[in-house]
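As you look at this complex, bear in mind that one protein chain is not there, while each of the others sits in place.
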Amino acid sequence: MTAITLTVNGQSVNAQVTPRTHLADFLREHLLLTGTHIGCEHGICGACTVEINGEIARSCITYAVACDGAEVRTIEGFDDDDLMARLRQAFSEAHALQCGYCTPGMMIAARDLIRRKGGLTGAQIRTEMSGNLCRCTGYVGIVRAIERVMLARPTLSLPTASPRKPQLGPAPGPQPSGSTAAETKAQSATVRLKDASAGAKTGTTPRLSAGSAKKRRRIKVETGSVEASGGATRLTQAFVLEHPRVEVWRLMADAEAVARCIPGMHLDGPLVDGRAAGRMEIALGPIKASFAGEGLVVSFPNEFRQVITGAGGDRKSGSSASGEVAYRLREEVGPAGEDLTRVEVELSYSLTGPLAQFSRSNLVRDLVSRVGENFAQNLDARLSMPDGAEIAPARLGAASLMWRVAVDRIRAGVSKILGRPPS
Amino acid sequence: MASQVTGQGIGASLIRKEDDRFMRGRGGFVGDIRPAGTLDVAFLRSSFAHAKLRGIHIPSSIRSRVFIAEDLGGVMPIRADTALPGFKSSVQPILATGKVRHVGELVAMCVAPTRAEAEDIAAQIEVDYEELPAVHDMLAARDPGAALVHEHWSDNLYLTTEIDVNFEAAKAKAKASVRRELRTARQVMSPIEGRGLIAEWNNRLGQLIVTSSTQQSHIVRTGIAECLGLDEGKVRVIAPDVGGGFGYKGILLPEEVALSWGTRKLNRPLRWLEDRRENLTAGADCREHHYVLTAYADDEGRLLALDCVATVDAGAYSAYPFSACLEAGQIGSILPGLYDFGHYRCRTYSVATNKPPILPYRGVARTGVCFALEVTLDALARELKQEPSQLRFKSMVRPEQMPFDNIAKRHFDSGDYPEALRRCLAAVDLDAVRERQRRGERDGRLVGLGIAMYSEQAGHGTSVYASWGIPFVPGFEQCHARFTPDGGLELRVGSHSHGQGHETTLSQVAHELLGVPHEQIKLVHGDTAETPYSTGTWGSRCMIVAGGAVAEACDQLAIRVKRIGASLLQAKPEDVRLEAGEVVANSGRISVAEIARTWYRRPQELPVHVDPSGLEVTAGYKAKRDTGTFSYAAHAAVVAVDPATGEVEILDYVVVEDGGVLVNPMIVDGQIYGGAAQGIGTALYEEMAFDGRGQPLGSTLADYLLPGPTEVPDIRVFHMETPSPYTRFGQKGIGEGGAIAPPAAITNAVNDALKGLGCELLDLPVTPRRIVETVAKACREKSAR
Partner (left out) sequence: MKPVAFDYERPRTLAEAVRLLSTNADAKILAGGQTLGPMLNLRLVQPTLIIDITRIAELTRVEEDGEAVTLGACVTHASIEDQKIVDPSNGFLAEVAHGIAYRAVRTRGTIGGSLAHADPAADWLSCLMALGAEVLLTGARGKRRIGVADFMRGALDTELEPDEIMDGVRIPKLSKKARAGFAKICRKSGEFADAIGAVLHDPERGVLRLVAGATQGRPIIIDPATCPIDMNFPPPLGPVRKKLEQSGLAADVYELNIHMAAIARALDKAHAQ
């Protein structure tokens, strides 16, 4: 619990809150100001709009602790406001509300618009109000109501800006030392050191190029078309290594060595019958996942081909992933007659659970294709340094995704999700 | 009539009574209520579309706060069986039992002092799933050998229906035909307030009290009692202010049953408030249809026949109370639209898939049907090189044919369909748009005009719904009305308002008949303990059936008031009249309020033979015929399409609507605007895609796009007024209509714009990507020729 002091609708409030409590929940559940509605909790619909230090803001993605020292005004705080009274009349006359759920946020946003701007066209009003969704009215009445009050704007006495010094950052911003409750706590807090093992495990953000990596030759990776079907995303990549095929195959046949070249991949132990338990760690921006499960490697030496499949679950998100990497080595001859190897990779992956349930899958594709590029660099580096000792375990963004770890929650240690038997 | 004096009865654009509390943040929505001691609920939901449940592992430290199916001894699953022959029944468990059949299905109920802590508990549960192939596409689901959603079924079909009215005979006569394959997307109805409820057991009353954001509290009460095996008298359901419904809240929820069970078990009030992620990932539950439609015409373009195969993705379970088959049932009966033709065949499939159970969304099947029919008619017009409106005029039911029984046995009550279209074309200025198209646009965009027409059956009763086989056939609606000792009037109805403004419109009906001032009329609704039984608010029925019941009750009160008034005025009952809240005789006048005071407080002054039933009545509404009213409209859209980027701008949108006699024109306009905005969403934006494993590809409103202010144009609405011969005031139901035609009108406009490029859009929504890819494909084919 963190102690906070703030002003809500002109009243000073002292409270103890958990840091994860957002302002909307704080207003509704602690202060019983239920006029602030929750419509999405993703900052999109606008139902929770309130004023913080005189500027409108989303109370669902602003945490109550961050409002320590702030002045918050909710719909209940506008009862005696002249401009809001005008808007209430206009909203009612223009039938700008039906179920009334979006209405408090809509009116606070409308009032703020009229406070800041005058003389807008209907189209401009629509753009300015685009942060507030209404499912009932089709916005016709809302726009008319705002137009009506905006027309009268020159005759209104508009709310004056707050006398406080203008803020350039999110309110309430820097304040005199020790002025608020949480500040005091922050000052007295000592820097905490997490236990070392935890830090070692996830201490650095997995990323594409390991910080310690030596200068490497840059391998050009061609990425082919991407297609999604049957719940899986497939893409092809190809790159050329400046090593003869036998040499590359020797490395590739050592699945554990290959695994070390895959960013984010960790095997729990050696391969047994082509199988191993392990995990794939990925980071997509601040989103981190660790898919624990099992992988299977099947080699086709005559064809210089290998198929690696894997599936695992991420406990934290309740998501699972599964994937397959199939590659084939082809001989190629370089411009100076040297023996080269063209590696053709087919990747496929699919996700289930929360991490799958977004429309912007292209962000994941970017990660996966960069994992492929990183894999190529790592392979090349390892081939160039046969003992390979200094190559740190590869890390990267979305590596685990390509490994396609399937998602079921697997009971600790006992998974056997995957599986075609080796053919 | 009273309104002629006050101007505040039927026909007045009265300012809504509801508004003030909402505008001050003082509405009372379910999330605003928190009884002392309430615990919050978070559900652990399936992350798989289709999987066997091998085990659920709950750490012992949280076991007492987690409830799974095996804990719910004696609780019955939800069943919603239609009466139609051949229907396969589904059993919807309250908490997943043995198997999960869609992403978001309830697996465990977790209880804690706050929602955040309840989610912490849910995160500690491990479920061992064995994934099964997901049935994610309704057409593939019909194939032999498809994985089975319900493993004991022989296929994935809830029901197949077929209508054939002398179809084969049409083929010989037809000189032209077009065949189109069309598809509508799965949508999320997305009221801004999600679902939610509080369940608490009241020991004093011996009663379970469920406060739920529902459109149909009485049906929910019946359903909860059935599932828990409780006497219905031990269950009370209250609908508080409801933040939008549109059909999303017209269902008995497994969550309602689970919390109702849990509150008895824990002896604490339980609250569950659906969040947006749950809404989007577990609530994508409407609209997904597929059509193969062939229209046959003679050489002048008169429609001869329609032949349709329609498939509805009905999801994993048959939802209570409307079942998995209402949409398919409607398709066969409404596909003929406003047109008069002689031959017809329609086969429908209601298909089970691993998606959330389908619910009827505003417009129900009409939106899909209107899209399929009207887009195909435009294709026919292009084929015959006719103006699409002219093609329609040739086949439209004419006003002199009214009332008209169409080929699917719908009984159109009244109206002038061609006139609506004429007015619509005039308003949108067809000739000017055609001229503009000839001139072309400087910015390279292509302009198109599209029209679409529909009729909306509403307020229909027993015979119609019985023929659709739904498990909860509506009967007759009642109102309880009473005067209070101060002369105020209380109205009690079992339907509910979730934005339609019933507190205002039903007050207008009562004011019209009794003259009581609006501020003294109080509507009580949505509470099963306080109101007569009703199947609730859906199907654009309330202004007809609840309005009709209010009128009946007020009529009866008027008779009683007049008798007492006559006596007090020493006149004969037949010589008095009720006027502006007063009983008037030649000998004088006395206010209704004074009569009420006399009844309650000075009964000694009442006549000896007074009717002892007093100043309260319960009266019911029975339509003159129960085939319903048919409001109708012509919609026209003018769009500009950028063929390079696929952007569509709606330049003009016109609606000419005939809703009969309008009780409150302002509110009617609001329904049309709001419906049209949702229709624009269906047309251009809203789509919950599912991948091949049945995963919904969206969990925020950044993934699932709702139209905002910039996506909806300034819609222009014009009215016609043809009273329904079958309703009390000539009113018709209009709540859904706005949402029916926009997908058809806008798609027709886009196709009109693109006709020079030789391509058509036939899948909803018409997204920029679909447009660009369709144009690109047409260009490739053209250059290949």
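Going by the order they are written in, the chains are A and B; count residues from 1 in each one.
Heads up, the rule we're going with is that a residue touches a chain if its C-beta (ideal position, glycine included) is under 8 Å from a C-beta of that chain, and two chains touch if they have at least 3 such contacts.
None of these values were measured; they are calculated from a predicted model.
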| item | value |
| --- | --- |
| Contact residue for the chain not shown (choose from A:6, A:27 or A:57) | A:57 |
| Which residue of A:7, A:89 or A:167 touches the chain not shown here | A:167 |
| Interface with the unshown chain - residue positions in chain B | 114-116, 119-120, 123, 275, 277, 642, 644-647, 685, 699-700, 702, 705, 707-711, 767-769, 772-773, 776 |
| Contact set of chain A toward the excluded chain (per top definition) | 2, 18-20, 22, 25, 41-44, 46, 49, 52, 55-58, 60-63, 65-66, 68, 109, 112-113, 126-128, 130-132, 166-171, 173-175, 177, 182-183, 186-187, 189, 191-194, 198-199, 202-205, 207-208, 211, 223, 225-226, 284-288, 316-317, 354-355, 360, 362-363, 365-367, 369-370, 397 |
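To be clear about the criterion, only the chains that are shown with their structure count from here on.
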| item | value |
| --- | --- |
| Residue ranges of chain A in contact with chain B within the complex | 18, 20-21, 28-29, 33-42, 44-45, 47, 74-76, 78-79, 87-88, 91-93, 95, 97-104, 107, 122-123, 125-127, 129-143, 228-232, 315-316, 318-320, 350-354, 356-361, 406-411 |
| Complex interface listing, chain B residues touching chain A | 15-16, 18-27, 29, 31-32, 34, 47-48, 51, 55, 57, 103, 114, 116, 123, 126-131, 134, 136, 190-193, 241-246, 273, 275-277, 280-281, 498-501, 666-667, 669-670, 673-678, 689, 691-704, 706, 708-710, 712, 714-715, 738 |
